[in-house]
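Here's the structure, in structure tokens; my notes come after.
For this view, one protein chain was removed and the others were kept in their places.
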Amino acid sequence: MWADAAIAAVKSLVMLLLALNLTVLLLWVERKGSALIQDRIGANRANIFGGILPFNLGIVNTLIADPIKMFTKEDVIPAGADKLLHFFGPFLAVFPVLVTFAAVPFGDVLVIGGREINLQVAELNVGILYVLAMSGLSVYGVVLGGWATNSRWSLLGAIRGSAQMISYEIAMGLGLIGAILVFGTLDLQAIARAQGATIWGVIPAWGIIYQPLGFLIFLVAGIAETKRVPFDLPEGESELTSGYFTEYSGSKQATYMMSDFAEIVVVSALATTLFFGAWQVPYLARDGFHFPGGFALALPQVVVVVMQVASFVLKVLILCCFQILVRWSLPRYRYDQLMDLGWKTLLPLALANVLITAIVIVLAG
Amino acid sequence: MGSVTFFLLATALVVSALTVVVHPNPVKSAMALVATLFLLAVEFVFLGAHMIAALQVIVYAGAIMVLFLFVIMLLNLSDEEAEARRRGRALFRIGAWIGGGVLAAELAALFLRVPFPAPAAPPAGYGGAESVATALFVDYALPFELTSILLLIAVIGTVVLAQRRAS
Partner (left out) sequence: MVPTSWYLALSAVLFAIGAVGVLVRRNIIVVFMAIELMLNAVNLTFVAFARQLGTIDGQVIVFFVMTVAAAEAAVGLAIIIAAFRNRPTVNADELAVLRW
């Protein structure tokens, strides 16, 4: 009883720290990475042990100095704002994103003292639906934050945001249905396990092999859900100053920014789980490696679990970096182009993908 | 679920439902309704309906209510009801509240008097995706197809209503 509760608490803590640390790490990748892409120096105003390294990595600047500055700034509530909803806006933005991680498995089973621990915070048999439900709720942070500040820019950003997120949610859900059809389950851990198999004994049976189009649709819709360039019309810096969080400052604005980065991690974690073999390392089973050709390498169980978790984190990081690369490479869409892409391109593609997948599955028996 | 949890949830549900009805600001009303729907989803989980709970949040809280908020913001509605309230109708309002109270009390008293036997433990997988899907696509296949036609009609109707007529 108490052991179970303790295990659940530790698992939640591990997952939460994993998510938050990835989120914070992305802050640095974004600042320095964008500088690299644009051939700038980037954040280099603060440093300790200056001179040990010939160049400034900007870690102190982006991860310590800037957050301290953000969280100690004055919290301005504009006149005419709805104080209650202005206060709740950032929380409503960040809470649904963080609880999504509960359904994402970050490893296989860890055996400690004869007790099998499933490395997933919440074992839900409707895992994917739970994730979609929570990502659907994240729109309220945008809508209420924009409305509560009583500013025209914010309101426009909120209206844009609500329409955009609702539109792309449909494409996102339909993009996932192909993968659900292939694996025949909504349980994310079961999907992760199914990807441990191989096709013809060589190719790892990851979701992307079966569902390349589904992955593409999911990724595009996912980037649109994070409201970043090229889909950043709710923020639209050049036209709406900062969109729905124009009137937020200090720690509340930091919370909004954090929810944005956490969404990137969520999209990457889901893409990893569904399309890139979750925590699977190719040819690694619970007792060690089984390479094609009969060569096997036995490994202790703890090593296997550590490798699995590391593989999951690595894949998520790569996908996160890819999203940041996209953000700094593409220009912003116009609003009608955004709606066209969602409704006239992604939605029909997703429907065709579902239909073709279903036909193939029926024909293949 | 214990009775303490039930009463906490029930109290929260009644408070948020009352907020929907009495709050003069439509946006706050809508947010209270979102809270009500979310709490109902929690009730569904306790009743073993996991799939329905997830759908409740996706469809109601995630889609329908966003649509409501979108329309409220698009029309930029404010507390315009305060003015309408001053124009009489006080008697009607009091009567409506009394009538509603009587209705709730009657129904609740009636239901609480029925001695339901304790429900049997549900079979494994009850309320999960598989059991709901089996019922939906086997026993209720025809109604399911009919609802898809209903949705199609709704889409067409909405487009017709929403388009601006060139005049």
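Letters A and B mark the chains as written, and numbering starts fresh at 1 in each.
The rule is simple: a residue touches a chain if its C-beta (ideal position, glycine included) is under 8 Å from a C-beta of that chain, and two chains touch if they have at least 3 such contacts.
Everything numeric in this text was worked out from a predicted model, so none of it was measured.
Seen in the complete assembly, the chain not on display touches B.
Where chain B meets the missing chain, the touching residues are 1-3, 6, 10, 13-14, 17-18, 20-21, 26, 29-30, 33, 36-37, 40, 43-44, 46-49, 51-52, 55-56, 59-60, 63-64, 67-68, 71-72, 74-75, 77, 80-81, 84-85, 92-93, 96-97, 99-101, 103-104, 107-108, 111-114, 116, 118-120, 122-123, 126-127, 131-132, 134-136, 139-140, 143, 147, 150-151, 153-155, 157-158, 161-162, 164.
What we mean here is this: only the chains that are shown with their structure count from here on.
Of all residues in chain A, only 85, 124-126, 129-130, 132-134, 136-137, 139-140, 143-144, 147, 155, 158-159, 162-163, 165-166, 169, 186 touch chain B in the complex they form. Touching chain A in their complex are the following residues of chain B: 27-28, 31, 34, 38, 50-51, 54-55, 57-58, 61-63, 66-67, 69-70, 73-74, 76, 125, 128-129.
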